[in-house]
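A single protein chain has been omitted from the complex, and every remaining protein chain is retained in its original position.
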Amino acid sequence: MGDRIEKVSIIISKGSLDGIYPGLIMANGARAEGMEANLFFTFFGLDAIHAKRHEHIKLATVGNPGLHLATWAGGIPGVSSVMTHYMESKMAKMDFPSIPEFIEMISDTGAGMYACLASVELFGLTKDDFVPQVDDIITVGDFYEMAGGGQIIFT
Amino acid sequence: MGDRIEKVSIIISKGSLDGIYPGLIMANGARAEGMEANLFFTFFGLDAIHAKRHEHIKLATVGNPGLHLATWAGGIPGVSSVMTHYMESKMAKMDFPSIPEFIEMISDTGAGMYACLASVELFGLTKDDFVPQVDDIITVGDFYEMAGGGQIIFT
Partner (left out) sequence: MGDRIEKVSIIISKGSLDGIYPGLIMANGARAEGMEANLFFTFFGLDAIHAKRHEHIKLATVGNPGLHLATWAGGIPGVSSVMTHYMESKMAKMDFPSIPEFIEMISDTGAGMYACLASVELFGLTKDDFVPQVDDIITVGDFYEMAGGGQIIFT
């Protein structure tokens, strides 16, 4: 039918643990199926590829009713870190990679990794701020060109 | 033109009222137009199909400037519940279905409902934790296979 997905272009726009993992899981799954996969990091999603920050990404504990924490508890200093550790230890038990490990793994499968130029400028960053897996800093126009013939997934 | 959308694969990844409804509305609208529609629940989105939790889903009142509540008010114990009741009563007045009702309605139209295996394992759940409308627990690879020939919508 020609209906098989050949390529996915996944945009990661959020900077929380629960905002970053879904995009990484979808990119990794796409590569495992032999599909072309490219990751585009924009806005707070840039944290996932920031060399100094990407080991310190936290779960969003307030404004996240899915956690079943009372909202006021989510706002107590330290609660975000506690929940993040809990989630991370659960993930480690399941041999789930950390974000830095996952980025490296996905890059090793041949997926492309790109930072959004407008966001990079907005936050005053340069290519040196990013992990070496980042292939390039690109414009929205470049993104659309790369994404042609595939599915765009904004996360 | 061959341009009509034939199928939508809608991913629900958030666990708040305002994170879940848009995906359900889009799935329902797709079925009403005679399109194939499948819903995929991942991460906190699993709450929408969790038999014990899906009647208790709340609005995200903090980290949600769209509500026009001062942030500190959103953090007061109980405010999230008050806002959720307000929204729900408004929805009820408009004959808007609750989440459990909506899930059932959409499933009855013939839409598929799937839980994401990696998330199910991460949260230590089993098929018994979900409402009976859930057809299966599937991998990312299965998802891409089902989504071929349609549009992927990540919410």
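A and B label the chains in the order they appear, each numbered from 1.
Just so it is clear, a residue touches a chain if its C-beta (ideal position, glycine included) is under 8 Å from a C-beta of that chain, and two chains touch if they have at least 3 such contacts.
All of these numbers come straight from a predicted model, not from anything done at the bench.
Contact between chain B and the unshown chain involves residues 1-5, 8, 18, 21-22, 25-26, 28-30, 32-33, 35, 60, 62-68, 70-72, 74-75, 90-91, 94, 96, 151, 153-155.
Touching the omitted chain from chain A are residues 11, 13-17, 19, 42-45, 47, 53, 57-64, 74-77, 79-80, 118, 121-122, 124, 139-141, 143-145, 147-149, 151-152, 154.
The working rule: only the chains that are shown with their structure count from here on.
Chain A and chain B have CA centres that are 21 Å apart.
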